[in-house]
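Please read through the structure below; I'll follow up with questions.
A protein chain is absent from this complex, but the other protein chains hold their places.
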Amino acid sequence: MGKLTRWVALGATLGVVAVAGCSVGGGAGDTGGGGAAGDVTLSLLTFETPNLTAAYWDDIIAKTSAKVPGVTIQKLVAPSAEQRNEYARQLDSTGALPDIMSAINPVGLAEPGKLAEFSKDELAEWADPTANSFDGKIYQLPTNSQTWNVYYRKASFEKAGITQPPATWDDMLAAVGKLKAAGIAPFVMGGGAPDGLGPRWTFSTLVANEVYAKEPKWLEKLAAGQTDFKDPLFVEAATKMKTLASKDNIENLSATYAQAQDAFLAGKGAMYPMGSWFPAAPDKAQQEEIGVFPMPTQDGSLVSPTYTGGGLSVSAKAKDVAKAKKWAIEFSKQNADGGAKFDGLFVALKGYQPPAGLPKLYDSTLDIYTKAQSGGKVTPAFGNEAGTPSLPSGFMAAVDAALTDLLNGRSDVNAFVDTLNKKFKELSK
Amino acid sequence: MSGSSRAWARTGNFDAKEVTPAHRPGSAPTSVRPPRLRRALSWSSVGGFGVFALPTLAAFTAMVLAPILWTLYIGMTDERATRKQTSFVGLDNYWYLLNDEGFRHSLWNTVVITVIVVVLTNIGGLGIALLLRKQGWFNSLLRSVFFTPVILSAVVVSVIGRSILADKGLLNNVLVSIGVDNPPGWLTDPSYAIYSVSVIMVWQLLGFAVVVYLAGLAGIPVELEEAASLDGAGPWQQFRAITWPMLAPALTINTVMLMISSFKVYDQIAVLTNGGPGTDGTATIAFDVVRTAFTQQRPGIASAMAGIMLAVVAAASVTTLKLLQRREMDA
Partner (left out) sequence: MIRAPWVRPLVATGTAGIFCLPLYVALVNVFKPSSEVVSEPLALPVPPTLDNLSRVLSRSDGLYWYGLMNSVTLTTLSILITTVLAAMSAHYLLRAGRWWSRAVLSVMLTGLMIPPAVIMLPITRILDSIGLMHSMAGAVLVNIGYYLPFAVFVFTGFIRTIPRELEEAAAVDGAGRFRTFWQVVFPLLRPASASVLIFLGVWVWNDFLTPLLVLGAGAGNTVTVGIFRSIGPYQQDFGAVFAFMLLATLPVLLMYLAFQKHFVRGLTGGATKG
């Protein structure tokens, strides 16, 4: 009996110790708040990127909780930035939707009433309180605007003999040709699992140019079944995508997001179609070496695909919805400067002025957006549409996969739009 | 003790009377047993059942039986998380899935992985077992080396696999340094990805097959092989006529275990490729079920997938087991 009993005893002791330790350890991630009696504990879903580190989040959480008493925040971290939407839905499926979520696409959660609605009063300080609405209701604070443009290495353009950034589509094609002739990879575009969304973002600029700019109600028509992806406008966007960004023009299509960013900063490849959060990444020296221009349209008019939303949302089942919303609003204000500085966000709070000392590229990118707001066209961004109408949950993942096939040469434009149609129908069921 | 420790796990052929009750010296002799005392040990009373069997049956029912039935039920509804109303749709989901290219692809991926894993692991395992057949500390050491990946978690093995097979991973760095210009994307190229995943799994499970085959080989009486070689049989004939047939039970265990492991593979896909590259590049049924249920939030479709998966696993396991066991009997 000896050995087994000893085993059992050992195991039982370990178990008791572990359980004891576990009750202490279960509350890891507590930041801010004093844990005083009467405090409500709210879970906050965050995600980490090279820009948004754990320390950054802890800092902002502490600052916010200092201003909203009675709340203890339990910080949750998604497996990766690009899987954060998947992760939120996985938690929801197991009945654990976090109380407060940062930058989680509300589509699919808002419609069945899983999110708390923000009232007009609560949105008083927002510059665009009707952005990102679902039938007129707001479920995610429309805090940030993000745009998509093409960042480029000035030195590479010089070497290839390109004197100024392309203004029309034909200029763009010519530029690609010149770069290839000079032996420079035209694009850095990471499309590798699990978070390489380079192709999608490039494509969204083209969809903005070819589809949304020309037919502002296109998405409504799609949702109502009046058009589909075989629409000539969309096909044109896909064709342009294939011409521009087929595998030969891209330096390492299967790089991950982080790898692609590093590659571009290290000088590989001339152009980097990317969202407006990119300017936070280059250091001072690199800021001088990089410029930005909007993805050229056929005729050279200015179009800016924009996403306004991206703020915090609150679960309708949070333990104290009012407090959670209050915390979320306060967070948005506290994070404004941080958002601008570390994530390159254009903050959509009334009267907000970005702090001084922001990277040069941030200002240039913001410039393009401001110009588009006054004299060009601001359109939704394909795959990052805010509110309704929007694309069904899970659809963009299928689009990403189909785009990779298109760029890899595994499928052509017709097969591409067919796949999109199929997936759209399937996921809308 | 060694005799009984093999005997206890024998599949099927047993006879309690064969084993001598040598464990407890000093126990009462077995011949003097008044018949009526047997009733004192009646096990079918409620109390006995309640203590000994009920907790087990309750846990099993709650965590295995009931979920299976519930899955089959949900598979017949059109439940979606984005819609509050759910209605019964009978076999619609099943019909839809069988015609859906994405699901068929997942099914195909699962089959490919299973076949590769079962075949390669068995062959590799047998080969290495034959190499390590002799007793001795050195062969024991090597056996431990091969067995180590078996006890690692699939997540660990996949992270290691990813660091080696990634596009800028170890293998490609080495290839580039010896002059290969454009090394393939082992995990990102749709024509390679599924095979890379399979190879990683083979690597992890090889040691398991080795150990099982080693045990099987150890059970072959040396005299038989010696007799054969005295009769002039070469090593290959010895193998075919004696060794291989007597390894039938080992083959059964390996094949069934490997098959079950391959069918339910999830962790590796989640870590290595998250279902990609491209459209469902390496998604297997298990991965598809979990993704559809929890991430895409379509429980109706997901449960129908699960139902199909269950049927396939059951059919394949039972068929394979029967085939192999019949072979065992014949051997």
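Letters A and B name the chains as they come in the text, with residue numbers starting at 1 for each one.
Note that in this section a residue touches a chain if its C-beta (ideal position, glycine included) is under 8 Å from a C-beta of that chain, and two chains touch if they have at least 3 such contacts.
All of these numbers come straight from a predicted model, not from anything done at the bench.
Contacts of the undisplayed chain with the visible chains, over the whole complex, involve A, B. The chain omitted from view is touched by exactly one of B:151, B:176 or B:227, namely B:151. Per the touch definition above, the residue from B:76, B:97, B:113 or B:132 contacting the chain not shown is B:132. Per the touch definition above, the residue from A:74, A:335 or A:365 contacting the chain not shown is A:74. Residues touching the missing chain, restricted to subunit B, are 1, 4-11, 14, 16-17, 19, 21, 23-24, 27-28, 30, 33, 37-38, 40-41, 43-44, 47-49, 51-53, 55-57, 59-60, 62-68, 70-71, 74, 128, 130-132, 134, 138-139, 142, 144-149, 151-156, 159-161, 163-164, 170, 173-174, 203, 206, 208, 211-216, 218-219, 221, 235, 246, 248-250, 253, 260, 263-264, 266-267, 270-271, 285-287, 289-290, 293-294, 299, 302-303, 306-307, 309-310, 313-314, 317, 328, 331 (touch as defined at the top). Mapped onto subunit A, the interface with the missing chain covers residues 1, 3-4, 7-8, 11-12, 14-15, 17-19, 21-22, 25-29, 43, 45, 48-49, 53-55, 58, 74-81, 83, 87, 90-91, 93-96, 98, 256, 258-259, 262.
By definition in this document, only the chains that are shown with their structure count from here on.
If you average the CA atoms of subunit A and of subunit B, the two centres end up 40 Å from each other. Of all the residues in subunit B, the ones that touch subunit A in their complex are 78, 80-84, 100-102, 167-168, 185, 187-190, 273-274, 276-281, 293-297, 299. Contact residues on subunit A toward subunit B in their complex (touch as defined above): 83, 86, 89-90, 92-94, 108, 111-113, 192-194, 252, 254-255, 259, 392-394, 398, 401-402, 404-405, 408, 410, 419, 422, 426-427, 429.
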